[in-house]
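All protein chains but one are shown in place.
Chain lettering (A, B, C, D and E) follows the sequence in which the chains are written, and residue indices restart at 1 in each chain.
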């Protein structure tokens, strides 16, 4: 009945539009906990992203380059189906606020019902990053605010590039 | 800067007075995620437990026996100091409710400040167990309610034994 | 000043797009508490439903057939006006999460101000159904997930029909 | 499978130490919803009440006198056992705040597991009473604050009597 | 290091589409706390307001007329930049519910990062107004409900005017 872990693969799913320093902190911290971490962009045709899928994957690969056990990928369809295809036992989520928590709770129960073998694991955002979301970063930037402490340098460069084009 | 996990040890701390089916579910699920799991009783002299430390360790060992990578232990003092002594990189916590979440958030930030190398990881209670706490189990039992679906059989036996003595 | 209940009519309003097993559980449980229960679909022209009003009423009638004191209806305009027209003293609501609770709290205070004679009564979702919402059911189905434990069989049949047409 | 309500009995349990205007509002509102309402004091030997059980029952009877279908009682042991003995199908609870809600959620799930036939039904406190609790009323009174809008007149008289004795 | 307040200017930002009695209560209460209060409409081109900016400013000026130290204004761009331009040290926010609180917490941390000199100060809505929001007022009015206790008389007149035109 007991089953020891051999090589644990974790998936960190998200939109990453764009990746923030909060995401980067979570990647750094969780890469130390699991044998392999797949940071994977959910393709969601109903949302209009700021950055194209290929731009987002490139930005993720930039920041993931320093972590040998981190891979960047994208997926469509149900997360639990994708996790199964990739042999992942863990889905990783960051929580910042109570409302995050509630949504995550509902999704976790649903995913557990869909596949009880896949475990959702939560890490809490570092207090310096708990107020950062991709949406807020984009809004502050659009209104002329300074975001250089909120996103990796490569993301800032791309945002400036887009804004000036 | 990047550091790959070799053997990840996780600590699951608690009072376990007594262990419930909710705790057992968390042990089962998390034993599959980490190389080694130490379920460890916090010795807290200011609380008056129902079961002695040695009784609680015995009950934990009973239920942990089926999991080869799970060890039972106890500790005093700061959790982060204990984790460091045991070479553990992960502290494991279950969350059931928003108020749990708030308390855990505060402790997580404090522990991170005390030792940023130790990561707190959260698993959400299974919906069938989310209403079970050691405190509530003891109260229902004391008032004559049936708790046989709420605790392992060995714990039920001990509770009956105590009540009849 | 005191007024004894004679025949208490309760309204359970919602979109029911489509009805889920969580809704069905609430209908079953509340039909035992009140003399008459009216399950009533709110016609909301600003929302684009998956199923037409007549389809939703048909699905509701299917599942309500087994309950002699349950009636299916629809309404437009303010809920408190509708309740008054139907001679209902109770509005019934299910709660699953804190965010539900907050929204319901605001609506309850508003409805009380609009008509203090009408009482909003809450039942908590059964833990097995607390993660099910119509929105989530539709999303899981669209992404190819299995929803047969989440909705009544008649609803599943209709969803498959729509998907294949 | 369906079962129509005949005569629905509801229990409103609590400490009522002392009864406040918030409790009274809930009694008034719920007496209109159920055929019979039993307001029942939980005897809890581990808590040190301000008023004796017989004093609290007398104060409750004073305020309940105006409601022909309301009875005052007290009980020991598990609430669901008591409800069953009294033929009650409903347990009535007031909610004021999120933290109330959380505690009530846990108790509701536990009670449902202990006896699925007994339904817990929630009413939200009126906004004028949402900040009133027995504990806070006692504290404000002890510190010399004016509580005459917070408790029934008969309760105020008794509190003054106690304070001057 | 210490710096005494000379003349403290506070900004109360919002959409005010339309101003409600809840907003008015907050203006009245906070005008007593700060030397000067600027009630300022955020111009947000992505939202489709019911009332035009000039209509909203006129309605605000109507209700602000009775307060000599209250000024009405509007702004675009980042709130902290606007506050700095206006020499304001305080941003004032009302909180009604937990979800308000969460959003406000995130914005407060972001604004503090953007300009630590500007302080966000919170007042809690009066319990009689805690369920009133501009959105809900508009919805109740559209569905034929009575809103005369929810908005100033001048706002009610304008809403009726619009509805009949």
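Note that in this section contacts are C-beta pairs under 8 Å (C-beta built on N, C-alpha and C of every residue); 3 or more make two chains touch, one makes a residue touch a chain.
What you are looking at is a predicted structure, and each value in this text was computed from that prediction instead of being measured.
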item: Among E:105, E:136 or E:151, residue touching the chain not depicted; value: E:105
item: Residue among B:41, B:57, B:92 or B:105 touching the omitted chain; value: B:105
item: Contact partner of the left-out chain, one of D:9, D:53 or D:140; value: D:140
item: Residues from subunit B at the interface with the omitted partner, ascending; value: 77-78, 80-81, 98-99, 102, 105-110, 113-114
item: Sites on subunit A contacted by the missing partner chain, in the whole complex; value: 98, 127-128, 130-131
item: Where the unshown chain meets subunit D, residue by residue; value: 96-99, 130-133, 136, 140, 143-146, 149-150
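The rule is simple: only the chains that are shown with their structure count from here on.
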item: Mean-CA-position distance for subunit C and subunit B (Å); value: 39
item: Whole-Å gap between the CA centroids of subunit B and subunit E; value: 47
item: Touching two or more other chains - residue numbers and ranges from subunit A; value: 98-99, 102, 105, 108-109
